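Rest of the complex left out; these chains stay put.
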Amino acid sequence: MAQSAEQLLPYIAATFDQMPFNRLLGLQVSRFADDEVEVRFPWAEQLVGNPIQKILHGGVIATVLDVAGGMMAVASALGRFSDIDQSELVQRFGKMSTIDIRTDYLRPGRGETFIATARVIRAGNKVAVCRMELHNEQGVHIALGTGTYLVG
Amino acid sequence: MAQSAEQLLPYIAATFDQMPFNRLLGLQVSRFADDEVEVRFPWAEQLVGNPIQKILHGGVIATVLDVAGGMMAVASALGRFSDIDQSELVQRFGKMSTIDIRTDYLRPGRGETFIATARVIRAGNKVAVCRMELHNEQGVHIALGTGTYLVG
């Protein structure tokens, strides 16, 4: 029976939680659909770059943008299959890899909760290109990214 | 009395260690000179992205490349001053920020120790552009980056 990307969210979340660095940063997949993926994490002292300004380290921002983009690339590739089970899903995540990513830092990373969203702008059999944005809980636009992913 | 960038390494290392996310990842500045900066970190289970392949998370790679590039940008800006003390150094680090960065992932992040090196390719009063590379202890080239930094 065919499943939509959204129905796979529980499996995705489980796979995601097995990635140690995602867990270290407190990342959680909050949306996983054909057209958008959302990853969230709460503020934490250990994610700070500059201890005086109390802002997120640039590496944290780059990480969450890449993670959201990579999941979006997988979700996009899944969208073209009518039937998929969890083992295939895990396999697809294993094959997916980031080729390159550009991160643009717009404003200091301040807030209580951070929300990264990703959308596909080029969906191919081999390569997907995604655009990502990071906002805080008040809607302040903190960063954006453009990533190219190997999906096939 | 004039100091070279290299003489500042102890101060730099101290400032660097006050950045929580650098400490979480185990990053250490091993070289800080006018023409090159080097940042190292050992393999750690919590830095893994894919738990089956046991390779570094892409976000860890992006982070260390950005950190090395940012320090190189500061070192480059310092090189044009004849006299600088620690408080000014801390101030300069506080003002320095990444504008944008591109990361290219070349090979899986496997190894025991990882070494990120950075060099300046455009040194200006306001903006510096740096090139970064990540190798493991066996010289395998894992990733490269190009970053644009606000320094003035």
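Letters A and B name the chains as they come in the text, with residue numbers starting at 1 for each one.
We take it that a contact is a pair of C-beta atoms (placed from the backbone, for glycine too) under 8 Å apart; a residue touches a chain by one contact, two chains touch by 3 or more.
What you see is a predicted model; the values in this text were computed from it and never measured.
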Given 2 placed chains, full-complex copy number: 4
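The rule is short, and it goes like this: only the chains that are shown with their structure count from here on.
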Mean-CA-position distance for chain B and chain A (Å): 24
Residue ranges of chain A touching chain B (in the complex, touch as defined): 18-25, 45-53, 57-60, 62-64, 66-67, 70, 93-94, 97-105
